[in-house]
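The full complex has more chains than appear here; those shown keep their coordinates.
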Amino acid sequence: MPMIRIEMFEGRTVEQKRACAKAVTEAFLATCGGRLEAVEVIFTDIAQHDWASGGKLFSDPK
Amino acid sequence: MPMIRIEMFEGRTVEQKRACAKAVTEAFLATCGGRLEAVEVIFTDIAQHDWASGGKLFSDPK
């Protein structure tokens, strides 16, 4: 703990996830405290046809 | 916000998800209020061998 989950559109590279995990972990520790080893981050890629806003899928034209 | 997540067996089409996102969003707004643009829906497809009920996987014979 803490457990940080990040759901985002698929397409980010492993390099981006690597940098993001490091930056988000540091951002958490700097503001909320805790031990570095205790912070976990899980990424979940979501397809645009699996995410809707305002009742419309992101994969559909606006 | 609000954030609505729908976990279901894999196999639904994008057409079904499109219709579902629209209908569920309208159902939420009609009963709980809020702004259309603020409602998000995320679909997660689950394989039958990743879901169990009563200690048995749905992919196994009953």
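Order of writing sets the chain letters: A and B. Residues in each chain are counted from 1.
The rule we apply is simple: contacts are C-beta pairs under 8 Å (C-beta built on N, C-alpha and C of every residue); 3 or more make two chains touch, one makes a residue touch a chain.
Keep in mind that what you see is a predicted model, and the values were worked out from it rather than measured.
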Task: Full complex, copies of the single sequence (shown: 2) - done: 6
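Basically, only the chains that are shown with their structure count from here on.
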Task: Chain centre separation in whole Å, for chain B relative to chain A (CA means) - done: 20
Open item on the list: Quick check on the complex: what are the chain A residues that touch chain B?
Closed with: 7, 46, 49-57, 59-60
- [ ] Please name which positions on chain B make contact with chain A in the complex.
- [x] 14, 17-18, 21-22, 25-26, 36-45
